[in-house]
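A protein chain is absent from this complex, but the other protein chains hold their places.
Now for subunit A:
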């Protein structure tokens, strides 16, 4: 029982790691971490919604004046 639970845990961790990795590859950071960060450090502010966060990151990657989405040769 304990062993299979442990295995499930590890599978979940792996899954999260792969998903986060894939999203970060295209410039999308971790929304949960962002929301948590805002709640903790700026309790007076309303965090962006998930969709707003998505668009914010999309613009940050390719948007005006930003070259961070520039790809290597």
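FYI, contacts are C-beta pairs under 8 Å (C-beta built on N, C-alpha and C of every residue); 3 or more make two chains touch, one makes a residue touch a chain; residues count from 1.
In the analysis below, contacts and distances are computed from a predicted model.
Participant: For the complex's missing chain, which UniProt name, "Peptide transporter CstA", "Phenylalanine-tRNA ligase beta subunit", "Glycolate oxidase" or "Na(+)-translocating NADH-quinone reductase subunit D"?
Facilitator: In UniProt, the chain excluded from the picture bears the name "Peptide transporter CstA".
Participant: Tell me where the left-out chain touches subunit A, residue by residue.
Facilitator: 17, 19-30, 33-38, 41, 47, 50-51, 53-73
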